[in-house]
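My structure is below; once you've seen it, I'll send some questions.
Of the protein chains in this complex, all but one are displayed in their positions.
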Amino acid sequence: MRRAIVFTVAFLLPGLAWSDDRRTGYDDMNADLQALQDDPMNPATFWVLDGERLWSEPAGTTAQSCADCHGSAEDSMQGVAARYPSFDESSGTAVDLLGRIALCQSRHQQTAQPRDRSDPDRLALLAYVTHQSRGLPIMPDEDPRLAPARARGEALFSSRMGQLNLSCAQCHDDNAGGYLAAARIPQAHPTGYPQYRLEWETIGSLDRRLAGCMTGVRADPFAPGSPELVALELFLKSRAAGLTVEALPIRP
Amino acid sequence: MDSRSDSGAGPSGPTGPQTACAGPWWRARFILSGGGALAAVCLLVAAPLNAQGLPDPLTTTPGDPVRGEAIVTDPQHGLCTLCHEGPFPQVPFAGNLGPDLTGVGARRAVPELRQQIVDSRIGNPDTIMPPYYTTDGRERVGARWQGATMLRAQEVEDVVAYLASLTGDMP
Amino acid sequence: MSVLINIPDSAAPGEIIEIKLLIQHPMETGFRTGPDGALVPRDIIESVTCLYLGEEVFRADLYPAITANPFVGFHLRADTTGEIEFIWTDNAGVTSREARTLTVA
Partner (left out) sequence: MTLSRRTALTALLSLPLVLQTRAALATPESMQAALDDFTGGAPVTPGRVTLKIPLLVENGNSVPLSVSVDSPMTAEDHVEQIAIFNEINPLPDTARFHLGPRSGLAAVETRIRLNGSQTVHAVARMTDGSFWSATTDVIVTAPACREV
């Protein structure tokens, strides 16, 4: 079944090749951490519940809720997180799902201030919307206007950076499965975002993680939501096509 | 160029600007590191870049293998054990991305060890090993590491002295 | 701040049931420094109490070494239908409570 999905996606996305021994961050976690993710008492649940509440709560000067336009998220948002990032017509740029939620809030709810991307309410909405894609295969958006950003992400993935002069690919392609001190290096498939990271003791988005990676090699991280990070996400999602969107991910 | 001392403000290394010795920045460096460093960097930039490595020490003070061991086995200073296993019983979890350093002093001559630490890209452009004593060719370095090398000249010599002493099996 | 409570709706007389609580809370230790170098004030839940028909049947005293979003699991012998109440108190003395009804038959 999963193989069938993979072949379907491979057909839809010619030119995006991968080997089928891809592993996710979940696969690389030890049994205790997997058990925490699978436990109904998973702390990430709180953000999904908060997001569910916020979905129907009027906000901004228009006093509109997400539900006023989108109806039930369980219907309208199913599979949405699995295809993001997507192309935003009016700005002519690629946007990630968190950026889309922010655009929605400013355009339709006219929320007073453009809030920070780490705003807990926005992360809760991101968690809730992403939760509607749990178990679905990642299906990258085929819009050709995304191709330049995706190519830029691929180039960035192989660009050495920082005082340690390392690229993403050197660790996460060339040395995936190896150990950096005690930590097994994952294959960089973003199946589990937003995630409850034990290091953070809260939920966070992919761009927070990517910035953390960049700081790890002593580089100047790209800004949250920057075109560079959206480009990297586009590329990473294309590599992860066909892998399953994780619900309520836990990572160390 | 800055002269911060927290992570080492080294010169630009063997392929760096030949004018490094004369710059006003170097004066700050000289004060920070004491005598010998000035002469050392001039030796460094004069050293031939070939497969034999860097035969000339970066400083006039011989490397101290005891200090070198402390640097190598400190995962927040030398970072070495993040990638290398070796005869380090005090390090509980060394990584395995690079070769095991057990016996490296018997396999590699001192000039090669020095070159490998200063800038391992000289021998292998695709190396995953960070360049410890050059600022050449680096992109997007974070503000607090701008202009700084990963180790100071004397620290490189200490590490080289320690690695050169690793000629046997695990203790 | 919310809470997840995992407890069965009903039990047989004398049955020992398992109760689990997960409380949304940062459990700020009071030992950590913020970006300005100053200590971040302690903000932790200090106790989680379970009352069964108004009687205290379990209490957990928590310290800063308990994880953010604290989790507590314990057991209870069911004998009478009635209210099971959960009370948790932070180090500022703020108390929250939730109750569930357990049917024993």
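Which chain is which? They are A, B and C, in the order written, and residues in each are numbered from 1.
Throughout what follows, a contact is a pair of C-beta atoms (placed from the backbone, for glycine too) under 8 Å apart; a residue touches a chain by one contact, two chains touch by 3 or more.
Quick caveat: nothing in here was measured; it's all calculated off a predicted structure.
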Options A:Asn30, A:Thr61 or A:Ser90, residue touching the unrepresented chain: A:Asn30
Omitted-chain contact residue, chosen from A:Ala63, A:Ala182 or A:Ala223: A:Ala182
Residue numbers in subunit A that touch the chain omitted from display: 29-30, 32-33, 35-36, 163-164, 180-183, 185, 198-201, 208, 211-213, 215-218, 252
Residues in subunit C touching the chain absent from view: 16, 20, 28-29, 31-35, 37, 39-40, 52, 55-68, 70-77
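Definition applied: only the chains that are shown with their structure count from here on.
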Chain located farthest away, centre of subunit C as origin (C-alpha): B
Subunit A and subunit B, separation of their C-alpha mean positions in angstrom: 38
Distance from subunit C to subunit B - Cα centre to Cα centre, in angstrom: 53
Rounded Å distance between subunit A and subunit C, as computed from the means of their C-alpha atoms: 32
Numbers and ranges of subunit C residues touching at least 2 other chains: none
Parts of subunit A lying in touch with subunit C, wherever the complex brings them together: 40-41, 43, 45-46, 49-50, 201-202
Complex contacts: residues of subunit C adjacent to subunit A: 2, 4, 6, 20, 22, 24, 26-27, 67-69, 71
Of all residues in subunit B, those that touch subunit A in their complex: 7, 75, 79, 81-83, 92-97, 121, 128, 130-131, 137-143, 145, 148, 150
